[in-house]
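A quick write-up on the structure given underneath.
Shown here: the complex without one of its protein chains, the others still in place.
Just so it is clear, A and B label the chains in written order, and each chain counts residues from 1 on its own.
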Amino acid sequence: MKDFEYAAATTLDEAVSLLAAAGTRAKVLAGGTDILVQLREHLRDADLVVDIKKIPDLMAMRYDANQGLSLGASVPCYRIYEDDIISRAYPALTDSARIIGGWQIQSRASIGGNLCNASPAADSIPSLIALDAQCRVVGPQGTRKIPVAEFCTAPGKNALQQGEILVALEIPPPSARSGSRYERFIPRNEMDIAVVGVAVSVRLNEAGDTIESARIALAAVAPTPVFAREASDFLSGKPATPETFEQAGIEARKVAKPISDMRGPADYRVHLVGVLVKRVLAEAVQRAK
Amino acid sequence: MATKKKVRLKPKAMVKKPKKIEKPLAKQWADGKKPKKAAAQKTKTAKPKTSSGKHSKTNGKANGKAKTNGAKSGLKKTSSAKPVAPPKHAETANPTFPPHVGPYKVIGTRPIRHDGVDKVTGRAIYGNDFTLAGLVHAKILRSPHAHARIKSIDTSAAEKMPGVVAVVTGRDFPNLKDKIADLGEGSVNLAHLSANCLAHDKALYRGHAVAAVAAKSVHEATEAIRAIKVEYEPLPHTTWILDAMKDDAPLLHEDLHTDEMGKPGHGPTNISKHIHFERGDVDKAFAKADVVIERQFKTASVHQGYIEPHVATALWNQDGHLAIWTSTQGSFTCRAQTAELLQIPVSQVTVTPLEIGGGFGGKIAVYCEPVAALLSRKCGKPVKLSMNRDEVFEGTGPTPGSFMRVKLGATKDGKLVAGEAWLAYDAGAYPGGMIGPGCMCVFSCYDIPNARVDGYDVVLNKPKTQAYRAPGSTHAAYACEGVIEELAEKLQLDPIEFRLKNAAKEGTVRVDGPKYPRIGLVEVLRAARDSDHWQSPLTGPNRGRGIACGFWFNIGLKSSVAANVNGDGTVTLIEGSTDIGGTRTSIAMQLAETLGIAAEDVHPRVVDTDSVGYTDVTGGSRVTFATGLAAYRVGLDLREQMAARAAELWDCQPSEVTFKDGSFRNKTNSISFKELAVKLQFTGEPVVGRASVDPQGSTNGFAAHIADVEVDPETGKVTILRYTAIQDAGKAIHPSYVEGQMQGGAVQGIGWAFNEEYFFDDAGRMRNASFLDYRMPTALDVPMIDTIIVEVPNPDHPYGVRGVGEPPIVPPPAALASAVYKATGLRFYELPMSPPKVCQAILSAK
Partner (left out) sequence: MSKKLHVTTTLNGQPTEFLCEARQSLLEVLRDVVGLTGSKEGCNNGNCGACTVLLDGLPVNSCLVLGVEVEGAQVTTIEGIADGSHLHPIQQCFLEGAALQCGICTPGFIMASKALLEKNPNPSEHEIRFELAGNLCRCTGYDKIVRAVQEAAVALK
């Protein structure tokens, strides 16, 4: 690995000024499970690594039923699924956190890092999109919010400008009669990158037999994670039945434009979108009841 | 019966003649009287059997094995030296029990392994744990191109980088053109071996080592290799066997001609060898068969996947002595290879084997050792050269990919009458792949009186292949068992009954010539049939059960041991077989049994090449068998010496002293081994035993696996519900470690069946050179692996041991293909049977 300097920022201001000064020569270090591999393989480059795990805001996880969740960008995955309240409020996010790598990865890797790494196959991003999450970003120009659905701009690239840092993910409080789920298809049972990932969030009517609204998001089928808008809109007002779920799957397939690579051929991935959307929707509906 | 047309695998001179001097092993522990020919008993259980005494000749014939560089199946040397008779005292030693008789005191128990505590506390020293004062670290620069001429290498910038102390390229190796060495496992083209360590004028695969740098730290070495400037002229490449066999294929070696069954054939070509075996009248037999099925199969390259990457430390001293510390499967072959590649006498090299983190055949050929040595000579310091994980995938030796065609013909009542196989295995960039054993194994489970096999060893732009656990047999079994299953179905016969009807037995002649001695395939198949797994119903949609069997020779080859009796009644056993899986213990247990002492009272030590006699590789499923045999013999040697001491103590003749149940006795006295050991220091010189063995032939391991699967019809993903491995171990010395071999091999086979493959892109680059995308099974991907150990004692070993390490990897892909067929109605002819392929087949069938 190329030699670099290490600095651990203890305040947000310190992190921002370090990153603004060093520009592209600096990289942020949260869990390290992506960036260290990339530095080692010379896929990314850094003269300065800024450790942000000592900044309280970035390690804070705050939830209340009215405000929703503010998830610090460096909070490791395990803290999400070990928290009963948050797990129950945001099951899709918990599903994602549980399967990013193995346990050793989850002890360190953060949802914020998973998002900033901007892999099209990232497991947490569809869940964030389905749950309508926003990014709170702080930089030399101040604070701004970016919807997660717009955060990834290309494979491995995100919307952060020089000197900006992702501080927290903000997810609205779950409504009544809502449920969510994330599932991916992988060839083994763990430790693989998603061949296709699907997150669904639904809200049912009082009777529990009709979908009032839904958000479907997909991983690994486009250069960035995708919010399947048409398929999501399609579901409004539809009965919560297997036929609906199947049809949603067919709709969702239309936005899937995957490549063929060593993780799967393109047509197989499109097929899997249909299968997974159908299954994940059914499970999300079940959780909503 | 072999026809006159049968062509020998190699020139006649190389076929080892049966030893005339040494008595067949079976007779060496008999009473010392002329053995009577006992009828073979047909028992299924571990009952002791007397040997038929006929097998020694046939085992001699089993030496007609293929040339496989660095492969686990050994070749006999072209030595003209007469075989040396074993020391007389071993022959006249009077064992208290005939072979294969229990009850055993130690054999069959499950003691804690002698090196266990070090391994669970992290104290054991593996290759990369070793350090020396002044150690520097080396890394290798590798070709990014699948095929390219190397026009120039400019190391000047690298030499100036911080911390760098030495740089070497292929030019630093001596000129080895046209040099062939006999390394005890057949001839090796030294120029090829050296070029694989550091390329000469061409890079033949992506990942081919081109230069190496030693620096003060690993990071500095890693950064420095990036500063080496290599000028390549990329050439067209090929990574698929059938393409490489075409007349217009890009050629890797301009001087390579096909070895046509021992004679030089057409060239230049990428087909380095053509093997042909034949017996009976194949065409006539097919014409008369009632049912004939012919199918084609493809398999992808897969890697052994040991968790420890290659690493070696070399110190080339100012006195010219080269010391090497390495993780290797064979310290003596490492020494021989390194000495030959550097053109220095073997006596100038000492190899100390460190603990090894897995091998499976991939750590027999040298990679790091000679390069580290060259760097050490240049800088005068000890050099540790280690590989990263991606280098292991791209720069070491996966098993061949293959293309196979198998045809079988049977009568309508289920008797196999004809077989034909066309097998092309890739060898990677240099000739000498696993085609030989593949050809020998393809029909090895069956008695097929008329059979023909054609095998082709093909070079192409992939890393040079090495042995991977029963090399070549898994591929061949996938093909043959696939056709067997289709035949059984067509004939409406139960799959096990069909196999039993045609199973190879004692006396069956294999297509490559050898006649089997007493073997256990029938017992294995019966155990499978009677198993709880096979007898339990499997219900539910998308589920299926499959079975397949498989074979591996298991070899003998040379081992030496020495043993010192300690004053406290324990024995230190000095051996040279590196311990990859617990063999220190299985060998120590055999010595303990022979001496009537506890396993804990034998202290096994694996030592360097200066401290023990020549010992062949830990591979070929040979260690528990061959080094165990040596341990047995050294036990007899010790008993004889100690009997003589007891005779001194008791003032009687040595012939009046017997040994039984751990004690020496004459008519009036008895003394335990331990008590006598204490007294030894007062009765004369130290008691030191020795034994050297070179058992001929194969121990013949047969296995059958049963798998239950469930297939998700919408995704093509296969879940294994239940798995049972059944195998003939001859005699399980330490049953836990026999079970472990069966389970480990089964899971490697499961990975091979469903998810493992080298994924090459159009530029000939492996895209998945990491554990992320080279998908080996995790704990979550497999269920418990149940095991059934069958014991049909090997007549060539005093305790009946057969090698067990390799057969378990042979049946799984075939068993799983058959299970998936039962679950989906679809047959698969390609490995891996990955989810996209299964899914596509299911969708197409709708």
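Throughout what follows, a contact is a pair of C-beta atoms (placed from the backbone, for glycine too) under 8 Å apart; a residue touches a chain by one contact, two chains touch by 3 or more.
Everything numeric in this text was worked out from a predicted model, so none of it was measured.
K.L.:
From the list A:9, A:22 or A:49, pick the residue that touches the absent chain.
P.N.:
Per the contact definition at the top, the residue touching the missing chain is A:49.
K.L.:
Kindly state which of the options B:547, B:580, B:602 or B:644 is in contact with the chain not pictured.
P.N.:
Of these options, the touching residue for the absent chain is B:580.
K.L.:
Give the residue, chosen from B:785, B:801 or B:842, that touches the chain omitted from the document.
P.N.:
Touches the omitted chain: B:785.
K.L.:
Specify the residue from the set B:566, B:770 or B:840 that touches the hidden chain.
P.N.:
Touching the chain that is not displayed is residue B:770.
K.L.:
So that we can see where the missing chain sits, which residues of chain A does it touch?
P.N.:
1-6, 8, 29, 31-33, 36-37, 39-41, 49, 51, 53, 78, 101-105, 107-108, 189-191
K.L.:
Considering the whole complex rather than only what is displayed, give the residues of chain B touching the chain that is not shown.
P.N.:
Counting only chain B, the missing chain is touched by 110, 112-113, 115-117, 119-126, 128-129, 162, 218-219, 304-309, 355-360, 388-389, 580-582, 734, 736-737, 739-741, 743-748, 770-772, 776-780, 782, 784-785.
In this text, only the chains that are shown with their structure count from here on.
K.L.:
Determine the centre-to-centre distance between chain A and chain B, using the mean Cα coordinates as centres, and give it in whole Å.
P.N.:
Using C-alpha averages as centres, the distance is 46 Å.
K.L.:
In the complex formed with chain B, which residues of chain A make contact?
P.N.:
1-3, 42, 102, 185, 187-193, 195, 261-265, 268, 271-272, 275
K.L.:
For chain B, which residues count as touching chain A in their complex?
P.N.:
Touching chain A: residues 219, 222-223, 226, 714-715, 717, 754-755, 759, 767-768, 772-773, 775, 777-778, 780-781, 834-836, 839-840, 843 of chain B.
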